[in-house]
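Complex shown without one protein chain; remaining protein chains in place.
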Amino acid sequence: MASVTLDAVRKVYPGGTEAVTPTTLTIRDGEFLVLVGPSGCGKSTLLRMIAGLEDITEGELRIGDRIVNDVDPADRDIAMVFQNYALYPHMTVRRNIGYGLRNRGASAGEIARKVDEAAAMLNLRDYLDRKPSQLSGGQRQRIAMGRAIVRDPALFLFDEPLSNLDAKLRGQMRIEIRALQRRLGTTSIYVTHDQVEAMTMADRIVVLNGGRVEQVGTPAEIYHAPASTFVASFMGAPPMNLLTGRFESGAIRLDHGPALRAAPGGRSGPITIGIRPEDVRLGEGDHVFDVDLVEELGAHRLLHGRLGDQHFTAHVLKDMPVREGRQPIALPDAALALFDAQSGQRL
Amino acid sequence: MADMTHDTLAAAGPARPARRRLRLSTIGDHAILIAGALLMVAPLLMLVQMSTVPDAEIMRTGPSLAIGDRLWPNVRAALTESMSFSGRNTGLAMFRNSMILGLGFAVGKIVVAMMAAYAIVYFRLRFATLAFWAIFTTLLLPLEVRIVPSYEITQRLGLLNTWTGLIVPLIASATATFFFRQFFMSVPEELVEAARIDGAGPVKFFVDILVPLSRTMIAAMFIIMFVYGWNQYLWPTMIVTEDDRITLVQGIKQITQGLEGGQIPEYGRSNILAILAVLPPVLVVLFFQRWFVKGLTETDK
């Protein structure tokens, strides 16, 4: 068990590209932290720096109380689950799981006991003497997990571990990993580009973009109070509606639309207005939503169309009668998020 | 309904001769392949046939379809009798020498190549690019174009008539290194990362993971290198002058010179030696056909 502290950690590649800008972050003991962002946002680099697979250009990294900048990956007391599992194809499941223990000089009896324990926990008992190539994707995923938990490390690192699985298995493994982590209580850092994984699994989420931290917070905070238009559009499916508007004579007004509400202070100029599709109220209010497509999703429906001349999506539950064409909608004041039109930062 | 029947008939009409033509062309294909196979195999069968009949009969008729009973006496003579007066280059001795050359070359080349490729692919080396080019330039020029100076250097080092002098200079080309480099590059990145986290250092990673992973590649490489080493002719001819180091392939020359002698040429015995010279590499190639083909077509690309 350990906390992890990043103090102005920065990564610059030899070519001069800055993959991670100075980042300060503390991962609490026992916490499940998810690093999420689009590809190239620096999330994997950050994880690999924590693992010791990538040098830290500047800053300080502590696992527990120990500064580990120059510690070999094998000595950081970590375990890692890779995207393609990185199982040793020529070793049996048993040897795959036990390999790390063997290298640490554990006795044969101890290895056997721990491998057995891990296998029982992951339902791998019947497959211990097979080779990874004889097993399914989900089972391989479990072997990779087994290899991580058998060492009982201070820190688990996950690098997009579910992205090679099909949708159904992904959902199942999501729950398994989270339940396992709860049970073991091991501090975990999990990298993904899938915002659903981030939302469902995390205690806290770190949203990264272009090597910078956009926001750190619980899934609820990230969802309901996005710190920037980037976070607002990256988290949530469908994403938050982002509309252009203006401060005008003490009110906020959509471009080509009616006033929304009174503006705080004496501001003026352009602004970005965000609203989650499920916060829209259909059949009332003074905005006109021109629906061109209704997407049927069973439990709910998505209505796509335009508000004024801007793309807009609304989310309605299944009992609500819907139709295509022009209809009135209301955008409740309380649900509106206001962002600076230039910087995208929340106001 | 009527139209449909009509269509079916119309379609069946031209289809029938087409099928027959197909069958004819298949027979043609097989004929060509059988002719090709005969072309490749017949010379070897001829050698075998000649070694079953008395030499005097060969002097009269040459190769024929007759199978005689001289095979075993010829085999015994080939294996145990010497080609020259020294008495040290019997078939068995030459066979042993060929084995040493083939195995020594294959093992030496693979070991040296794997080590070098490992260093190039898996380590941060300051002069990596230089080493890479220095090694891979050797792919450009075969031993034959620098044969005379190579001989002089080997002579100056006092390595004439030694196994070292015979084998090591042949290793000075990077074909296998290049091949192993290609293979190591294709091994997933995460494997070495997982191994590092699992506490494996460079030696352990190499022995526990990389070498077992390369098994098939090593096998393929071994077959090709063994055949290459066994079949060497020019270099051994220059380096080895003493009878007790002569290989079978080198011995072919002595065999042909023997056939020129005054008495009845010993075709039976000579042919057995020639067969002995091709048998091990041929068996290796046939036995490990899949690995061999894979190795050949992937290395040379």
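A few notes on this one:
Residue numbering begins at 1 within each chain, and the chains themselves are lettered A and B in the order written.
Methods note: a contact is a pair of C-beta atoms (placed from the backbone, for glycine too) under 8 Å apart; a residue touches a chain by one contact, two chains touch by 3 or more.
One rule holds for everything that comes next: contacts and distances are computed from a predicted model.
The listed choices are "sn-glycerol-3-phosphate transport system permease protein UgpA", "Allophanate hydrolase", "CIC family chloride channel protein" or "Probable septum site-determining protein MinC"; the UniProt protein name belonging to the chain that is not shown reads "sn-glycerol-3-phosphate transport system permease protein UgpA".
The chain omitted from view is touched by exactly one of B:Thr80, B:Thr216 or B:Thr256, namely B:Thr256. Touching the omitted chain from subunit B are residues 25-26, 29-30, 32-33, 36-37, 39-41, 43, 46-47, 50, 58, 60-63, 111-113, 115-116, 118-125, 128, 131, 134-135, 138-142, 144-154, 157, 168-169, 171-174, 177, 189, 192-193, 196, 201-202, 205, 227, 230-231, 233-234, 237-238, 249-250, 252-253, 255-257, 259-260, 267, 274, 277-278, 281-282, 284-286, 289, 293, 296-297, 300-301.
Keep this in mind: only the chains that are shown with their structure count from here on.
Subunit A makes touch with subunit B in their complex at residues 51-53, 72-74, 78-80, 82-91, 99-100, 103-104, 147.
Residue ranges of subunit B in contact with subunit A, taken from their complex: 188, 190-191, 193-200, 204, 208-209, 212-213, 215.
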